[in-house]
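Only a single protein chain was left out; the remaining protein chains are all shown in position.
Right after this comes chain A.
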Amino acid sequence: MISSVPLAHRRTLFASVILFALSSLPAHADQWTTPTQEELSMTSQAGAPGAPAVYLFREESTVDHLHMYSEYVRLKVLTEGGKEHANVEIKYVAGGDMGYSVTDIAGRTIHPDGSVIPFTGKPYERMVVKAQGFKQKSKVFTLPDVTVGSIIEYRYKIRWEDNMYQAPYWIIQNDLYLRRGHFSWFPTDRLLTTNDERGQLASTVAWTPILPAGAEVKNTQLPGSNLTHDGSTQIDLVVHDITPSLEDEYMPPISSLGYRVMFYFSPYRTPEEFWKGEGKHWSHVRDKFIGPDKGVKAAVQGLISPSDTQEQKLKKIYAAVEGLENTDYTRERSRTEEKAEGLSSVHTTDDIWDHRRGSSDQLAELFVAMARAAGLKAYLMLVTNRDRTLFLKNYLSLYQLDDDIAIVEIDGKERAFDPGSRYCPFGHLAWKHTDSAGMRQTEGGSALAGTPSESYQASGVIRVANLKMDETGVATGKVDLKFTGAPALKWREKALTDDNETVEREMKEQVERMLPGGMDVKVLSIDKLEQYEEPLAVSLSIKGPIGSSTGKRLLVTGDLFECNSKPTFTHEKREMAVFFPYAYNARDAIRINLPPGFQVESVPADKEVKLAKSAAYDIKATADGSGVTIRRNLLVGEIMYMANTYPDVKAFYSQFEAKDQEPVILKVAGATQAATSVEDITLPATKSQKP
């Protein structure tokens, strides 16, 4: 939801407005509050069991004509952990034309018996960062004699330069329970211009509220008029009993979207206007960079042949862009370094091609330019990264958008590409760019759009072990891993940001963690690290104990690759939806050849488990005269399960995770047959999106 109020214009009766503006300031913010007996004696907060502290009251106020923000806090310490809230740090930009100052810091501590200890110290001013005339500092103070049961009370003001106006951003929900909160803004009536290169007239005050039911931002037209633009509007929000932000494993990326209100001075009156106007400008600016100009055009001519199909052309272009250095995985060069290399400044995609390197976004733009140069319809899209947050149409800010991807029409059908994600296969997206949304270019403009999802077939791991066990239960053999999609991309990116040695060491450590303890693992080879259209293949040798002896038996975990796995979901209840990064498949095959005299007494019974139509698991163990073979398949086709389906999700995972731990029981008896091995596993050819 978005709300907006056009700014009022000139008022009359200067004196009365001033008077009202002053009188409408929260008067009690300059006074301390006498605690109630309940506040003094409380030891816990309903709705926040075991909470270290609770906000009894929090007030934020922004008064534009005073160029001032103030905060007033009353906080009750409930446990030892809550005492940390006695340390307060206020960060601000200091000095210069855009500088702020922190003033009027005051505070006190109230003990449960009502005794008051005022803060009489001087706040310490600390340098946070200083560079090229920019300084960020913090004011630090500590409230005295804070014990469990104390009420901490403090306030301060932040002031800024007269020529600056900034819309507030109220964060209502954080890690502490809020009993009562009051947030207010007295926006200026002045006609403002944005401080970007366009200098647009910001005639509207707008806001995006994310609030609990019943909480509402109130806009009050103040009586009187205002010759000095001191403000004829008061915007308020009163909230109560706000629970702390939820944090959970496998939760959607909404931790940055707790209850809040985001305000803006805006040249636009509606979200539609905003996205249309900003999108048009963004698209225009990007097109100026993209071109294509003659350098890119010439390069494309050298890459493609007229007889190529559209897809063939694009594949060649994609490969060429993927072959460039992506500086997001290495490092951006300074202008000095570029000069030293004889390279010009970057103004267009010609320069990116000429430099043979660029950031992820620059490479996506180059890809679009080259596709256009090849005669294809190609567009840039700016997406919200799903590993960070979700796209909100009603949040009128381009800051919520992260990365560039490309959309290209091939044979009349638009497809998405991710040339900025180095080693992402042609026609696929890095998972953080899938199932998301953002702003894209269109013919002559821009539009909001979603990004495609990826099938479980696109991402997966195949694990194959061929082992020979000796009489002591020590197995020797080879493990082959094949990674596709997101897991492959993760390892390939690791090789870029670090190097092959790091990949080798971390791969070895990962396999060691997977297998039974004490296993000696050596990486034999890592292949196809750079061949992004093919699975990443890793071979390892392993040697070590794979089972536990009971005397006359040896118990071996059926799927060795899962023997150290822990349950995914343990909590009985869940308030948040379950959210996985990507759909995936995992396929295992393990062959254990037994030494003479060993026999398979029992293997886990075959089992299939399904979660509606979105996930499936099966395991099958077969024993023969020479050993045992275990095959396991897990397919997860959805990335999100709503909270009300959690019992089913948990049951699915619990069932197969318990099944994974069932042992193969071996015992000493009889002669064995010749050793055999399992072949590599290939996924069945299917176009199904769901298992």
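Everything that follows uses one rule, which is that a residue touches a chain if its C-beta (ideal position, glycine included) is under 8 Å from a C-beta of that chain, and two chains touch if they have at least 3 such contacts; residues count from 1.
By our rule, contacts and distances are computed from a predicted model.
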Subject >> Protein name (UniProt record) of the chain left out of view, among "Transglutaminase superfamily protein", "DNA-processing protein DprA", "Glutamine ABC transporter permease" or "DNA2/NAM7 helicase helicase domain-containing protein" >> reply: "Transglutaminase superfamily protein"
**OP:** Would you mind spotting which of A:113, A:341, A:411 or A:443 touches the chain that isn't drawn?
**Re:** A:341
Original post:
Which is it among A:567, A:596, A:625 or A:647 that touches the chain not included here?
Top reply: A:567
**OP:** Check the options A:91, A:180 or A:415 and report the residue that touches the missing chain.
**Re:** A:91
Original post:
Among the options A:169, A:250, A:426 or A:580, which residue touches the chain absent from this view?
Top reply: A:169
Subject >> Contact set of chain A toward the excluded chain (per top definition) >> reply: 48-52, 69, 71, 79-93, 98, 100, 121, 124, 126-132, 134, 136, 140, 142, 144-147, 158, 166, 169, 171, 330-337, 340-341, 497-499, 501-502, 505, 509, 512, 516-518, 520, 545, 548-553, 555, 566-567, 570-572, 601-604, 654, 657-658, 661-663, 665
